[in-house]
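The complex is shown incomplete by one protein chain, all other protein chains being positioned as in the whole.
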Amino acid sequence: ELPFVLFGGMNVLESRDLALKVAESYVRATEKLGIPYVFKASFDKANRSSMHSFRGPGLDEGLKILEDIKTTFGVPLLTDIHEVEQALPAAEVCDIIQLPAFLSRQTDLVVAMAHTGAVINVKKAQFLAPQEMQHIINKCEEAGNDRIILCERGTSFGYNNLVVDMLGFGIMKRLGCPVIFDVTHSLQMPGGRSDSAGGRREAVTELARAGLSQGLAGLFLEAHPDPDQARCDGPCALRLSQLEPFLAQLKQLDDLVKSFPKLDTA
Amino acid sequence: ELPFVLFGGMNVLESRDLALKVAESYVRATEKLGIPYVFKASFDKANRSSMHSFRGPGLDEGLKILEDIKTTFGVPLLTDIHEVEQALPAAEVCDIIQLPAFLSRQTDLVVAMAHTGAVINVKKAQFLAPQEMQHIINKCEEAGNDRIILCERGTSFGYNNLVVDMLGFGIMKRLGCPVIFDVTHSLQMPGGRSDSAGGRREAVTELARAGLSQGLAGLFLEAHPDPDQARCDGPCALRLSQLEPFLAQLKQLDDLVKSFPKLDTA
Amino acid sequence: ELPFVLFGGMNVLESRDLALKVAESYVRATEKLGIPYVFKASFDKANRSSMHSFRGPGLDEGLKILEDIKTTFGVPLLTDIHEVEQALPAAEVCDIIQLPAFLSRQTDLVVAMAHTGAVINVKKAQFLAPQEMQHIINKCEEAGNDRIILCERGTSFGYNNLVVDMLGFGIMKRLGCPVIFDVTHSLQMPGGRSDSAGGRREAVTELARAGLSQGLAGLFLEAHPDPDQARCDGPCALRLSQLEPFLAQLKQLDDLVKSFPKLDTA
Partner (left out) sequence: ELPFVLFGGMNVLESRDLALKVAESYVRATEKLGIPYVFKASFDKANRSSMHSFRGPGLDEGLKILEDIKTTFGVPLLTDIHEVEQALPAAEVCDIIQLPAFLSRQTDLVVAMAHTGAVINVKKAQFLAPQEMQHIINKCEEAGNDRIILCERGTSFGYNNLVVDMLGFGIMKRLGCPVIFDVTHSLQMPGGRSDSAGGRREAVTELARAGLSQGLAGLFLEAHPDPDQARCDGPCALRLSQLEPFLAQLKQLDDLVKSFPKLDTA
């Protein structure tokens, strides 16, 4: 089993400067810790609770910023798309394109993404059981692309709450794809604030540990230099200044659990 | 309070002939019973579990069939759309355009639909609390359209199950929009069959009664002459031959509960 | 199908005077409306959130008050018990003894209750699926008592919330026992107040209508002359002054749905 990869970055591209600053922090921390790294940021937040919320720079400007990051730091990129037409341009710049959770069953989008040949990161919808991810895998594969990553981000648990079912990781692993854990969005409290989701940043270390104890292919994380001023999902974002100590612990944890001999308890 | 309106039809437009046959049954039953009626059918099932599942005739052919139904029977129409570009053509033919549950937070789609001026039927997503519908109402209204209907279709309850929270109807009514009940899709068991959702057709009467006991603006129902052969959501569809006795009961129930004086128990 | 029976009364026996007053209101309203009636009250609230909360007069004093009510009004009685030793004395006074939801799987208690020969009202635990009630029925029957009533009172739905799954009534009916609906406790919000459960009294009419639309054997209801001063579960209690108009609506609803011919939609 390989060490975990970090899909790390920021929620939405707030500005070119901030993106570069955030990327630099991630690059520095992951190089120091020997963690394979992919930069993640969104060019458009297409499903904000409120129309007044910041959405991002849009596709063209966003991809330019992402390209700058690739040029500057030489890191692979991940971004999420929301429409069929975005698949190709996004895949020209990014190594991994991401299928959003709410859109994970939209066949045309899945197929368009598959046709790009890029790696596809499928966010598991909050309304799907882990074994239902098989349907999305099938769609991708039948469209000619088996470079699929499955990403846990919490399941609806009553109203305004998400829970991460640790038993879901094993079920998804047995579907045959790398499985990663989006700890950031798993911390969301949907509808938790008057005009946007709340979050539980204070618990990010605990939840990340639980996830990485499962021997995963990767961790998905968002950080921000000043989460209270972040323009989206700040309540879930790690402080950028805590990136290195945060990752250092998880690196040790991941190394340890992957050193364990497999124990078949069935 | 006005008597309930029926948004009734079939899941997907399987053929022109079948659509006309289904519409005729609905028209006949609702005329006899004095139930205001809107024909509903989808031209594209954009989020099937499997790529091999039938999706429908597509926008152009679908709208033609819908127009035929309007011409033939003189009934208003409802259809659901999945992409921004579909909003305008759909609204030219249909009186009500429907925002699908999984897409209910996609801002661009909401705005495009609002701009058509058509009535918008918002399906409540399986991952949303009833009070969170306020956010979608706000988006529509800020885009200049307050002709909004809210539609319950069940909430995620553990894996592979939906539950209809009867207390959600009252919460949505207090948001100020007409509230209708999609009893058909509330009967779904997501992931219940190997390549599609299961359903609980045997309980459609019970669940419809529960919904209409709440004094709703409308009922959303799908029926099929042979549900076992239906090309989508057959396990949830009422047999077309049972339409009239089914609706007759609900009509009486609706009339009764709307005759009750309001009792403020707070 | 027989008209619904009302298991109605108050949460806990606060005093003899209040119990008589409450019973009188119920007797008057149910006589007027022709609703078969059973008086319900608890002598001990054995699982309050806080030790400082009022528990009631206890077994001996409580049964005396209940006997007074039977003598005065000639109505059958229901009370709940919590320990094996309480089964026999309670059954000597009461016609129906109730198995509390949290205790519904305690074998010794079930057997002791069954041995009394009294009718047993089994509250469905918040953690049980409707079909799991079969196990409790089996226990009663194997202990020689098949006079069993099943009572819905809501299911855990995330944290601090209950939901009533309308599809559960049909599942329980098919187990072969009369099914009743405890609308009062289904309104609870567990942990909703700092030292006790909250409630949603304002929605009691809506939820009761939904339940009775299912064609049930009975309704379970608690009322109080001044719910804000009630010593237990006031937030869920109907105002006693609203009893008659409340029941009048439900009586009409029950009569109507039971007049409907059965429609087999399977």
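We just call them A, B and C in the order they show up, numbering each chain from 1.
Heads up, the rule we're going with is that contacts are C-beta pairs under 8 Å (C-beta built on N, C-alpha and C of every residue); 3 or more make two chains touch, one makes a residue touch a chain.
No experiment lies behind these values; they were computed from the predicted model shown.
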item	value
Touching the absent chain when the full complex is considered, from B:Phe157, B:Phe181, B:Phe220 or B:Phe246	B:Phe157
Option touching the unshown chain, where C:Met10, C:Ile35, C:Leu103 or C:Leu219 are the choices	C:Leu103
Touch list for chain A against the chain that is not drawn	157, 163-167, 169-170, 200-207, 209-214, 238-239, 242, 245-246, 249, 252-253, 256-257, 260-261, 263-266
Hidden partner interface residues of chain C, rising order	46-52, 55, 82-84, 102-103, 105-108, 111, 125-132, 135, 138-139, 142-143, 155-156, 159-160, 190-191, 195
Interface with the undisplayed chain - residues on chain B	157-161
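FYI, only the chains that are shown with their structure count from here on.
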item	value
Classification of the chain A:chain B interface as same or different, half of numbers criterion	same
Between chain C and chain B, distance of the C-alpha-averaged centres to the nearest whole Å	35
Chain centre separation in whole Å, for chain C relative to chain A (CA means)	48
Centroid spacing, where centroids are CA-atom means, of chain A and chain B in whole angstrom	33
Touching two or more other chains - residues of chain C	157
